[in-house]
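See structure below.
Every protein chain but one is kept in place in this view of the complex.
The letters A, B and C name the chains in turn, as written, and every chain counts its residues from 1.
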């Protein structure tokens, strides 16, 4: 239960960027996380948040945040020492050094950056899928000689939308053998300024640098197991899961759509009806724990033949769920479907926040 | 050689619609086809073309066509009797009866409508792929007791973009066993008014009614063989080819993109380099015959990692070729790639016109 | 005060259309209006709302509404007799007869349709501007021999965005002499299916049928006075106000933007600073009355040089305010600015609802 939790101060790194703005939007009304410190580049440090931020959300900057003074992204900058959690929306080109500096200063970091996702002692955690990987942080602390500090990352936005239905299917029907996925990704996935309008208006760009590799190996880590002593990962090694991803960019603002075909290890494969039922029935630990950002439904199953659609469905459950539709037989593999994730919420900031809530609930944050 | 061909009068059915407009645009500068008769609904009949047509192309109505008087779509309406070819851009709801009426009147009909594509005595002909199916029309005439009249259809726009590279691969490497394809289709594929802007701006619609089935069975007919006596089809029956298609609509004006994975019957499969070379080397009969609308290259192979793109590549070779890019290994099947077809040209009117040119060249049009 | 109001049952005509859907979205959480009857075409009548409605909003159909049975748009159809207010989102081609039939049956109708806007005994009411026109309904009742029934319309969506700042300026600085306005209107203003995507992707359509005339005369009625005995209107007749409107359609989903230049009767004209202050200070009767749908601010004045923008600012105050920005001197007239209204909320359903709330508050609804 979260009702009676006492306030936990939080810091935000990369607070002026697009992911940072989402953190602020989410956290400004959070029941117990309280925005206490904002970090950005030295160019912005010392200035009022509203003064230096090109706010790109269709809401206004929360009033108290607007007046906060930005700090440099250093653990000893005013405010961070008091934070129970630090959220990182930093770009990968600076996240590497800053995040480990904060961890070394015994701070707990939940990061949206890609830098440490492959690190065998860092959980790559999708809150609707693998909170049971969290104990790896104890091994992380032990190896690094830390008492309180650790680092947890969330997954790439397109991986997140994929692994939730895959996890639901593996839970119900056992291991999946192969996955073929083609994504249609929103422009917001590239940040700001990100995709030039000349590249995407009236167009599709059938390539997103590094994205296909991320989907392929992140999925294996997330759906894999941790070693019995929580000292690291088994990368879905117990099954011969193979993933083939093609990623494309389309003129959509928010919401990554994916066309997915899967083949199960078990034969015969489950029927379309069984698959639908499993998706409908899927409940995840974030829901059981009752953390504040958990969606009422982790997966929304659509029956209309032309859903999910990013513009109409990305806001369901405040962007914290995954939509699945068009579940049908695949003539080549077993089952195919369309899935949709709000890439700027569950695919980014919402995952970090929910991961931190789970850590609070499980006693990993003092 | 076409240089010295004498003029052949042609009629256009459905001349005021979007496909009809493309026929007019293409034929108004054709070296030997000469627009002679325009057919449309009885509501438009008797009026000047420019008066009743909501012209939707970024060109102007050719001057002489603007002044032509529209006829009803009846074989005995003025003008059609003199036509060596009649092109049909009719909607499927009226194409069924009108096209057979024209054929029964001993007219040669090349149709873009879907009505007779499954008919075992009607060639479903993609000009860059299967002109060798044309002899089936002799069987068609024989069965129907016709001397000159017959009917040939071209394929669905998204099928067309897919079968050209598949044909090139089968030519080089033997039969393909399975194909998994996800399309990202342009709005112009739905005609006018077609897709509501409220449905597609900032959105993806992951469903196009009937389209997936069309891709699946049309491909089998086009890549299949005709019986030794040309009396019908073998639907790719000599191999266990299986196709799984997912079709989506994206906010692109013209140009259907597809993400394709294929598995060959032969093992080991050809390498990425071999596949690229086969695509580069592919030459089709339309090119060998030298018909006027044949593209200089049937397949344009792109090496840039982010191509083909619909806005930048749909105009290559006047929209009469297929672009292929991102050829790479598929971890699940053998090879994957992106292909692109201009759905309103090679995917529609250009195919009909090139099919008719091939028929002229092969002596099927008197 | 509205806190203790008792429930008022309401009906919605044209409930399955796009304006009807907005009425349902707004009213399903209303503090005292309670959706009681849904009217649509005879084709839909007798069926469940969720069964026949192509819901086009990025929310889900409210659960209790989903199960309601649709009625024909007849005053004696079940449910309407008990309604204190009937909201009409009907298309103008049917609104004419249906709305007067409901009024004749002693029902109070608040309509978004254009049919009776010019009627001299029907208030054309923008809730943030002219609630003082409401007494004209007493004259309407008297002329028609009605005791309870009357009809009130709201304005065209683009007019609504314009008259709010004009009213604020006239309130502060006296009559305006001339207005030159060019609008950039969203596609949702045309309903569904409305604008074809082929007409508007990568395009501007510089014409919206009848829209310019509506802006020109509606503004004169709304900013005009009612006669001293409330028996009709003076169409801004006390000043020589002249309006020149050019209306265009742009590829924006929701939110009409306008570029406006005005000239005051008084000379010298107010300064840019005075105009900004007047816009900031503007308070309307809907706010004073404290009706539930009144925005906290009627006009949001933007200081950033590139605001307001439809995508970022249309949601301010739940779409119930008008945004104004770029206030500066006009070298030709006196002052120019950009304004923005959410055409589907304040420009449509929200205005009808707020008008009805004002009528409740002023005792015009029993």
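A few notes on this one:
We take it that contacts are C-beta pairs under 8 Å (C-beta built on N, C-alpha and C of every residue); 3 or more make two chains touch, one makes a residue touch a chain.
Remember, it's a predicted structure, so these values are computed and weren't measured experimentally.
Only one residue from C:78, C:206 or C:290 touches the chain missing from this view: C:206. Only one residue from C:250, C:294 or C:321 touches the chain missing from this view: C:250.
When the full complex is taken into account, the listed residue touching the unshown chain is C:312, out of C:68, C:151, C:168 or C:312.
The residue from B:176, B:279 or B:316 that touches the chain not shown here is B:316. Remark: the omitted chain is touched by one listed residue; of A:25, A:170, A:202 or A:361 this is A:202.
Contact residues of subunit C toward the unshown chain are 178-180, 182, 184, 201-207, 209, 216, 242-244, 246, 248, 250-253, 257, 259, 261, 305-312, 325-326, 330-333, 336, 338. Along subunit B, the points of touch with the absent chain fall at residues 56-60, 201-202, 253, 311-316. In the full complex, subunit A touches the omitted chain through residues 56, 187-188, 192-202, 251, 253.
By definition in this document, only the chains that are shown with their structure count from here on.
Comparing the contact residues of subunit A and subunit C by number shows a mostly shared set, over half of all numbers used being common to the two copies. If you average the Cα atoms of subunit B and of subunit C, the two centres end up 49 Å apart. The distance from the centre of subunit A to the centre of subunit B, with each centre set as the mean of the Cα atoms, comes to 43 Å.
Shown for subunit A are the residues in touch with two or more other chains, namely 201-202, 253, 311-312.
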